[in-house]
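Here you go, one structure.
For this depiction, one protein chain was excluded, whereas all remaining protein chains were kept in their positions.
Up next, chain A:
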Amino acid sequence: MNINVRILTKSVAQQYAFKRIVTFSTKPTQQAAAAAVPQQQEVTGPTVRKPIVPAHYRFVYPEFLPDPKVEWRNAVREKLERLDMIDRRRQIELPEFYVGSILAVTSSDPHAAGKTSRFVGICIHRERCGLRARFILRNVIDHQGIEVVYELYDPTIQKVEVLRLEKRLDDSLFYLRDALPEFSTFDENMEAEPLEEGAPVPINDIKVVLRPRPWLERWERQNLLGVANIEQYIKDKHRKSAEKVQKPWEKYDLMKQYRATIPEEEQKEIFAEVHTELHTLELQRKRNKRKRTFVKPKHLA
């Protein structure tokens, strides 16, 4: 009996493992890589279907790219994490969003009255990768600035809606903490503003007005594009010290850039692995959305 069960579980586990390996094996990528080389030489040859990964995937799914820090790399763990991320994405729609987009996150909350809580806010920061990917939402409610950190792959999250899909001029918007409250105030009952399909993500070039000093960080040193009035509040000594810490040569430092990013070849490999799955999920969502919008009339009678 015992042995039977063990054999059974083993066989199930093997089957499961086998299934998983088949769906995400690296073989197509290797084939594609191998196919790519001769294709350059003979263009007219019979074309092998290889996964064509759209170039925008690294912006849409940045968390699929691992941390470039060498000491933290682990090919097996990264692969397993990717599998788990795809598994989670089958359960819940995690839409494309950027720093500066306005999101509404519904999560289960054992402390709340209805056991769920919904928070609307502007995404001011995105960080970390893999299953630990997270983002910070900020809003001003009743004249009180509030920030909440969410993990993207947190199983308690029930719904992530993008109310307004746009980008800002900077990579992170921590300066909103020192800005006037109207720049981070968003209506909680805001309706989603859908973008046209295939349209590029608009960049909101709004310039934020800061409060006078003291600030939380030395914004004058960070070369921010989205702030209007830094000059108004800084003195000569701030300007001088800001100049001293500038590193204008860093943009020519190719080695630094190489170490801080995942190389393109590796990116291609990673996305080739998950592309088909992500693409089918995208298509499914689109179909479902169309269905839902067709079936559900908004106002009855």
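We take it that a residue touches a chain if its C-beta (ideal position, glycine included) is under 8 Å from a C-beta of that chain, and two chains touch if they have at least 3 such contacts; residues count from 1.
To be clear about the criterion, contacts and distances are computed from a predicted model.
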According to its UniProt entry, is the unseen chain "Large ribosomal subunit protein uL14m", "Diphthamide biosynthesis protein 3", "Arabidopsis SNI1 Associated Protein 1" or "acetyl-CoA C-acyltransferase"? "Large ribosomal subunit protein uL14m"
Thinking of the whole complex, not just what is shown, which of A:N74, A:T156 or A:Q246 touches the missing chain? A:T156
Kindly state which of the options A:I141, A:A260 or A:L283 is in contact with the chain not pictured. A:I141
Among A:F119, A:F186 or A:F271, which one touches the chain that has been omitted from the display? A:F119
Missing-chain contact, candidates A:K79, A:H125 or A:R177, resolves to A:R177
Can you list, in ascending order, the chain A residues touching the missing chain? 107, 109-113, 117, 119, 134, 141-151, 154, 156, 177, 237
